[in-house]
Every structure is written in structure tokens, then in C-alpha cells.
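I have a structure I would like to understand better, so I am pasting it below and will then ask my questions one at a time.
Only one protein chain is missing from this complex, and each of the others stays in its spot.
We just call them A and B in the order they show up, numbering each chain from 1.
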Amino acid sequence: MEKSTSQTKSKFSRRDFLKVGATVVAAGAGLSLLRPTHKPLAAQPDLEEATVKTTCALCPSGCGLDVRVVNGKAVKVEGNPLHPLNQGVCCLKGQTALEVLYSPERLQHPRIQTGERGSGDWKEISWDEAISLVADRLVSLRESGKPHTLALMHGDLRGQMRQTVNRFMRAYGSPNVISRDSLGEGAARLALWLSQGVNALPVYDLNNANYVLAFGGNLLESSRNLIGYLGAAAFMRRGRPQRGKLVAVHPRLSLTGIKADEWLPVRPGTYGALALGMANVIVNSKLYDEAFVRDFTFGFEDFEDAQGITHQGFKSLVLETYTLERVSAITGVSTDKIARLAGEFATNRPAVAVLPTEPGELSSGNALYTALAVHALNALVGSIDALGGVILQRFPELAEWPEYALDDIARKGETKERLDGAGTQFPLALSAYQNVPERILAGQPYPLEMLILLNANPVYEMPNGGRTVEALSKVPFVVSFASTLDESAAQADLILPASTFLEIWGDDYLEGTGYAGISLRRPAVEPVHDTRNPGDVLLDLAHRIGDPVKQALPWPNYQSLITNRLSVFDWEKLEANGNWSELVYFNAAPGSPAWQEVVGRDRLNAPKDGRFDFFSRELFALPGSDSASACLPHFEVPAALTDSRAEALDYPFLLVTQPLITQSSQWQGIVPTLQECYGLQGNVKWDSWVEIGQKAAEALHLENGQRVWVESPLNRVQAVVRVSAGLWPNAVFLPPGQGHHTFVRWGRKSAEAMVVGANPNALAEITSEPLTGLAVSGPTRVRVYPV
Amino acid sequence: MEPKNHHLKAILAPVRKVSTGDYLLWGALLALLLAGAGAWTWQFIEGLGITGMNRPVYWGVYITNFVFFIGLAHSGTFISAILRIAGQSWRAPLTRAAEAITLFSLPFGAGSIIIDMGHPERIFNLLFYGRYQSPILWDVTAVSLYMLSSIVFFYLSLIPDIALCRDRLTDAPRWQRRMYELLALGWNHSPEQYQRLEKVLDGMAVFMTMLVVTVHTVVSWLFGMTVQPGWHTALIGPFFLLGAILSGTAAVVIVLALLRKVYKLEKVLHLGLFNSLRKLLITFVLGWLYMMIAEHLTIGYSSMTEEMVVLTDKFSGTYATIFWGMAALVFGIPLLVFLFKGRNNVGWMVFACVLVNLGMWLERYIVIIPTEVSPRMLTVMGQGSYLPALPEILITVACFAGMALLYAVFTRFFPIVPIWETAQELPGHAHAAQVSPAVTGD
Partner (left out) sequence: MPRWGMVIDLDKCFACQSCTAACRMENNTPPAGKDQAGMGRAILWNEVLPFVEGEYPNVKATMLPRPCMHCDNPACIKVCPVQATYKNEEGLVLVDYDRCIGCRMCTVACPYAVRYFNWFAPEWPEDLKAHLNPEPEVQPRPKGVVEKCTFCVQRLRKARETAEAEGRTFQATDYVPACVQTCTGHARYFGDLDDPDSLVSKLAHSPRAFRMFEELGTQPKVFYLKQG
């Protein structure tokens, strides 16, 4: 690993060490009470120490890390004090990154599956063979004029990786870059676009907020900007004169709920109704920001459109439809509680309503409108890009990407329908990850010839993985970049094992700060195994395929791509600090020129008039959207809640789940220390637990520690019971992230792999919201009975 | 001239021959002992992890055995020393049988501590770095002192009889005769010798009595000195002590019964002894009950939270069965038996005494484990649990086997009834006969 200014080298001579030993002995000696001597410490070989600044990739926060490297081995991870997000701290996932780097579960060479798919007969091959295999396939596909029959499914892609993948696929001629967003942040992204007119994820300025109303139980555990929010929440309480209030709205008393100032239990899947009920109170008692609503929003009052048709506005909608009584009945929250919270929210400004960046397991078929309803609260109190409100992440200008011209093949491919139906089957969707298996099985819109998995494990992460396995087996050639033999990789023909983020060059946009910034990722150690950076592999492929792909990605390796793209910064400083950022966020004053950037910027079919849409003109512009309520935030009762068919009654509980902080968003299951911290609330290690309410437990005669089946109409999984006082009466909680089949081999003298815990996804059915293509997978109804 | 004891033949009879039956018995016991040794080696190599112990139950049956065997040991000293001081001459015939129990259970008591250590090979750190603030060191000192003085006490009272063996058992194998010769230290039954011996023994008896009290109190402080709920009481000392004496005395009854059956000593170890022991046992059982109530009432009445956790766990929780079972075994059944069936009936006495000792073992267990299972952190860590694992069981069995083995072997080479103490005429003590209960035997 080559030298750099960021590496503080300190050499220890043997003599130093003896000195050390001596001092310690002396210390020991002076101190112990009766008998001095506590044995001297063994002197130790010279240490070659270095600190490498890089960027964590174990969750979307992207903290700056200082990796302590001794004699070429990474031995400790700390937060980078010069990083604006984590300012020197580092969460437990970052702390255990080295257990990922040196994990015995990692794949060490490229390998090809010689037997049946999933047969597990693997043959290790060289990188050159492996890449040729893929290149040849790609070239022949392209030559046969079917580049669009290649698809790439990807999870979190950091920094330049997203563009690299997009350019690769576009130049190659395939529209099928399928992001996992539809499982995740999709709902929030859409909600922001349809109301505020920006295609972005919301960022919450907790540092300056006085009142934080968090919908969803995971703000301080697994939210996208985890580290930023943890620091901010602490600052909100003790860092400034006025102590802010944090309220957690969630069916379960999560850690966030415990640490919040108030926990508001609510019936699963009914956030939307609650938000609208609160809006009702705020409007009714005129507690909203009248000036802002009058001058900078659209569709608050009833209005007449161009055709002279009058439309209901947000105001009358909430006043008529979302009365306290009705909302209370839907959500199970008492009317006075709703009223009190609404009042507090509106009168303790700056206040912000936090919507989960993803609907989680309870994606209830109403995720979009739920998110719209929650975000509407922010508009009511004028918290749009205001201090202590919802702000937008800015991004830095980097060096230009090189121009490239599509050839006919690529141009033809580009026009083809997307495999996942985004834009066609689902007009508003950017991607519909969960729809891929069904489409493949149906051979629609065309048979898929080749599939690439990049940081994606669809078999595990999506409900009903069985279907996904079937689908994969129908694809002639499946390539996975997995670093471990995960459930999907096990179904692939070829695995090109990715290096971990500690072994590669890369970058990460600063997210969660608001202001623009970039964080550098550089190798802390030489690759531990014969693995490569997927970026390097893509560039290599680009060269072998030739133009236009080569044109789009002309760099010899990913490092030069990064250095080139980031060449706009003072490289010395960038390396020294590990990051660059603007360090200040300028809120856009309503009406100011900057305002155009935060409201309406990305609108396509609606005017960029700097108005926040209560009534979504973007939706209205959609062909065939009936104006009635479809364009306003509203609440649709999830089917599962009203489902009263006999067979439904056999499954009395609603399944709640939500990522835990102890779950690394990649590498789930394989990090021993995370397993040993796993179930803090359940006091469970290396296992799954199911939380069940006190009353329910009594009724079913279930006791703490008992093993039970949690069964849905689809499937059943085992877990150990934890009777919980903090749970919606007819809900049960099962944490995700466990139950990996292919790679957990831990514990004393245990050689063979064992499955640890259970994967709740196995229980859920998954479909897609017709308009948005967002995953719908619940609330799942389950029953619980002893093993 | 040697002491006159017309039971001499009967008493020396067992010493005369080692039957094949004996060899079989010894073999069996030895096998069990070795099994235990094996288990310990395994534990030494692998680590204490192979036991059922865990967090928070850091101590298990090994410590239980420690307390139990030390308790058992009290029988001898109690019978011989305390009763000697009290001038209870009826005790004479059973002193040695009792002292033998002391002698042969102590090693396994002390041994249990070593077996329980994570680093037995570091035992000598106790000498190098020993700290007297630590109850463990109190134990180590007290127990080793106790072991030492018991050996001396036992040996002294044995000398005259060894001399007798030397003179009588002329047909014994050479090595055996040699042994007697050496051990007899040239004893020639002169009156002065006897007078001096009596003096020494009387003196030691006082010292021994004090030791008995100390030792078991100290053992209890292993627990009492911590601040853990259920242990941290002043009564724990006397409570342990009385328990010890109770189980010890019960053990004596069992041993006597066996001896008189197997070695046909009905005449020497006559019913009278059992009846006197019966009276003692009744007193002890009642005393034990009193302590029991005093202890638990104080805790229960004050109802301090973390104390109550442990208490309820014993009374009605996880350990209710063991607890009440223990109460029945130690107190309920035996008392009834002693009162209504025990007199003039060895069978019933033995039955009751076996129950008592089973119960006492459980009592030790129930004092130690529930407290550990519910530490102060209970609310946090969730209740612990503990079940002994195979090595612990093997080693426990081995301890009992080992003790039995030593006893069996000893009785084949030395008279288990003190001939000189039960003699009708003792050099220098013309009147020994009158007080010797041996007469009332026939």
C-alpha cells in the first residue's frame, strides 16, 4: 500500500518496547497492595504503524473511518474526526468492519458452478478466465442484437459506482439497471417528487429542530443517515440551550422509542391516517403557517382547474374526511393524544415530521400516500428547507464524464421496455426490483439471457425467495459479485468475488448533512484474497467489449476513474482529511432564487412555480388519474387490516419488522460480534426472537424463552419468545437480517455451516403498488404456536 | 501388660483377613475413583467450559461438594472431641469409626476446591501471594489446619491399638507386621504412656472443638462475605455449622450400622449407641429447623426486593421442588422416624440418616445455586440456569467412592473400634471397666 500524507507512520524500536515493558512493570509494581510484582509484559517485535483514512460502506451513512494498520494488517477502526458526518465516532457496524474484511466466509477466488444451478459443485477459476467468460457472453449477446436481454440488479451503490453502472449498461444497450430502491427508499423519494417536485431523499435538520415527530421506529437504529441523526439527537438534547422533543410513532417500542421522549403506539400500517388526523387538528385550530401555505403551496384550498372543474383541496379533505373520531378509530390512538401531539407539533417550531426513507416490512400498499401525508405536515408548519425542517442534500460538481455516442445496437436497446416494468407497468416507478422474478418467470417483456447481481441478494432480501430461485434458474447465465456465498450467489453460474470496501478505491457522496461533500475510499490493506473491485471488473469488461462502452468508461482501472472525477478538488487535502465538504448549509428562503432548487426543480408535467403541492399536479398530469382524491394525500386501509375472511382470522397477529442497528446492511449474519450484540432488547444472541404482547402471551400460554413457530399462510419460521410490554396488542415483531442459509459457520469447534435465526421475508407475500411499483409486502398476518 | 477387653477377638476379627469380596468392592470403588480422575484430566485439558457452569452461575456442584464433605467431616471431631470434653463415655466404641469419617472426607472436601479452580497448577500462588482479606484463604488455612490436627488426633488414639495388632497379629504378612511395628512407635502399654496419652487427647479435644466451629463458619463466609442476596446474613455461619454436625452425626449412624452388620460387631456397637445418637439427632434436627425458620423469616419478613427474588425462587419458583424436597428429607421424615420408629431399630435409623444426608447435600446446593441464578443484575441479564454436566457428575461420584474406598481399606488393616478405650481394664485406669458401656452390651 503506497505511502500518502494521510499515513502517520510511527516506528517502535525494540528498545522502546523494553522501556514500555519496564514502565508497565514499574506501574504494576508500585501499585498492588501487599505483594508488588505483577508479571512484566512480554516485549514485542517492532510495529510498523499507519492510519489510513477511508469511508465506511456498511450502511448508507458513509462515515469517514481511520483504520489503524499494523504490519500490513488492519487491527482497529475508529471514526475520522475530520469527517463532518461522524466527527470521530463510529457505530458498531463500522467497529466490526474488520470481522468482515477477515471473515472466513469470504469467497477467495472467482468460481464457476459446474453442476446444476444451486448444486454447490464449484470450480475455482482465474480472473482472466472468469472475465473472458463474461466478456464473450456480453459480446455475442450484443452482436446478436439482444443487449437489452442483459439485466443488472443492484443494491446500495456508492459514489461514482451508480453512474459507472448506468453508463456501462446504457452504452452496452440495456435499459435494465434495476435498483433495490423499490424495496427501500422509493416511497420517500416519490413522495418528495410528487409534492415538493424534487427527486431526492429527505434530510432532516434535527440539530435545529425543536420538535421531531418520527414516523417509524428506526430513526436512531437503521435510518439512512443513522450516524448524523444519532449525533443530532444528542445535540438536540444536551448541546444547546433549548431541549428539543423527540416522539417516536411506531407499533413497537424500538430502541428509538425507548430513547425518545415519548413513544406513541399506533396500529400497524396506519401512519397515513394519523398524519392526516393531526393535519385536521392543525388546520382546524389555525395552528399552521398561514403565510407559507398561502404563498408557497398549491391545493390547500379547493380550486378550479383550467377546465373549470373544482377540486377538493387538502384543507377540506382533512376537515371532512379525517375527523379525530374517525382517525382515532383507524389508528387506535385516543383523540386527545392526537390533538395534543398535533398541538405540540404545530406550536414548537421548528418542527419536523420524519418519514421513514423506506416503508419497511409494513409496506402496506399505501406507502406513497402515507409518505405524502407525513410530508404534508412539514409543509403545514413551513418546515420546507427551513432551519430545523426538511432539507435537501446538495451534491458537489465533479469533473465531467467523457462524452460517448451510442451506436445503433445501444440505441435500439435503450428503447426496449424495462424488464421490471418501471415506466410501463408502473408509470411512476424508477425501478421495481421485486417485480423481476415474476416477469422472468412469465418471460416478459422478453426472455432474459443474462443477469448480473451487484451488492444484491434478491433470494434473501425479498419475501418469498423461493420464486426468485425459480426465476434465476430460468436465466441462461447468472453472474454475481457477491463476496460471500449468499443465497443468490448460490444460484449463480459464475461468481466474481468483490473485494470489501476496505480493500478498494472509491468514493461516497456526503449524505445527511445537507451541504455538498465527498468522502474518499482508499485501500486500507492489500486485498486479503484473490478478489477485485466490481468497478475494476466493469472497466475491464468495457475494454474487452470495446466502443461505445469503452468510450463511456475509458479508464484502465477504478482508481483512475476516481482520481479523474475528483480531480476538481485539492487532492492533497482530500487525502489528508479523507473528505471534502462545504460545511455550511444555506437554507433557501421561500421565493428566493435558491427556492427554485428546493421546490419544483425536477417536475416534468407540473409548473415549476415554487409551490409545494398538497394537491399533486404531477399526479394530476398522469393520464387517467381521477382527480377526486388520487392527487391528495389520503389514507387507504391496508387490506390485511380489514381482511375478515375465516382463514384470515386464523392468523390473528400483524407482523412488524424493522432493521436493527446490529444488522449490517451488507454482510448480514456473518459478523460474529454483531451476532453477539444482535438482540439487545430480546437479550438474544445468534438467534431470532419474536416479540409478543403480554396479554397475547398469557392468552396463548407462551413464556419467555420458549421456541415457537411464527406462521403465515405462506410459510413458517422458528424463533424464541420474548414477552414484551412495548408492542401493539395484536402485533408481533420479528427482526430481519437473520436466517441466512448459505454462510454462517461460527462457534467453538463447529465446522459445518448452520443457519442462525430466521428470515421474516419467508413469511410475506410480495406484490407491487400499481402506480409506483413500490413493494407491497404487508402487513403480513401470522399466528404463533409452540414448537 | 496390655489393656483387657473381652471383645478383643470380635474387634480384631475384621483385621485378620481380606476376603475376595473386599477385593471386588475395592476394585469397583477404585474404578469409580479413576473415572472421576479421568473426568478431571479432561476438564484440565479442555477447561471448565465442559461443566454446566456458566454466567452468572460461576459455582456449581464442586463447591457444593466442598461444603458437604467438610460438613461430613465434623462427625468425628464432634463425637470424639466434644463428647470427650463433655465426659460422655458411652461414645467410646464409636469414636474411631466417627473420626475415620472425618479423616477420609476431608481430602475430598479440600480437593473439591482444587477441582473447581480454573488453574489448579497455580495452587501455590496461595502461598506466594496469599491475601488474608480473602475468605478463600481463610478456608484454605482453616481446612488444612483441621486436616492436620485430625490426623494427629486420630493417630495418637490409634497407637495403643496398633501396638496390640503388632503383638497379636503375628500371622499377618511381613510388610503388614512391619507397618504395625513402625506405627506403634514402640508403645508398650505402660500406665504412664496411657496417662500421658489421655492428657494429650483431652487437651487436643478442646482445640479440635474450637476448630470445628471455626472451620465450618469460615466455609459459610465464602458466601456470607459477598453482598449477594440470600448469602449476606450473619446467621449463615451457625446455620452451616449445625447443618454440618447434623449430617456428620447422621453419617456416623450409617457407618456404624454397616460396620456392625458386615464385621459382626453387634456386641461392641450395641443398640445403646444408636439410641444415644438418636437423642442427639433429634436435637440437631430441631435446632436445624429453628435456624431454617429464623433465617428465612428474617429475609422474607423484611422483603427486600432482590432478596425476595431468591427467596420466592426457592419457595415457589424454579427451585421449589428441590427446596421442599430438601426440607422433607432433612427434617420432615427423619424427625418422625427418629421419634416414633428409631428407638431400638437400626434399620429405621439408617433409613432416616440416609435421607438426612441426601437432604443436606441438596441443602448446600439450594443455598449456593439460586442466589447465583438471580444476581443483583437479574432484571437485566435475565435469570440464569444451571445443570451439572457429565464431568461434574463423574467427579462427584468419584469423591464418594474415594471416601468409601479409604474407609473400607482402613478397616481391614486397623481395628475400627478403639480397643483400649473400650477396655474393661486399662493400665493406670483400674476403673475403666465400670464406665465402659461395652459391659451393658451383653
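Note that in this section a contact is a pair of C-beta atoms (placed from the backbone, for glycine too) under 8 Å apart; a residue touches a chain by one contact, two chains touch by 3 or more.
The structure displayed is predicted, hence computed values, not measured ones.
S.K.: Check the options A:P497, A:G693, A:P760 or A:P779 and report the residue that touches the missing chain.
M.R.: A:G693
S.K.: Which residue, B:G21, B:G87, B:G118 or B:P173, contacts the hidden chain when the whole complex is considered?
M.R.: Spelled out, the listed residue whose C-beta touches the missing chain is B:G118.
S.K.: Given that one chain is not shown, which residue among B:G38, B:P107, B:G130 or B:P238 touches it?
M.R.: Spelled out, the listed residue whose C-beta touches the missing chain is B:G130.
S.K.: Given the full complex, what residues of chain A touch the hidden partner chain?
M.R.: Touch with the absent chain occurs at residues 10, 16, 20-21, 23-24, 27-28, 30-35, 38-39, 41-44, 47, 70-71, 73-79, 86, 88-92, 94-96, 98-99, 101-104, 106, 220-221, 227, 230-231, 233-234, 237-238, 253, 255-256, 258-259, 261, 263, 265, 528, 661-662, 672-677, 680-681, 683, 685-687, 693-695, 725-727, 729, 746-750, 754, 756.
S.K.: In the full complex, which residues of chain B touch the absent chain?
M.R.: The missing chain touches chain B at positions 46-49, 53-56, 58-59, 113, 116-120, 122-123, 125-126, 128-131, 133-137, 140, 222, 225-228, 372, 375-377, 379-381, 384.
In this section, only the chains that are shown with their structure count from here on.
S.K.: Express in whole angstrom the distance between the two chain centres, defined as the mean CA positions of chain A and chain B.
M.R.: 67
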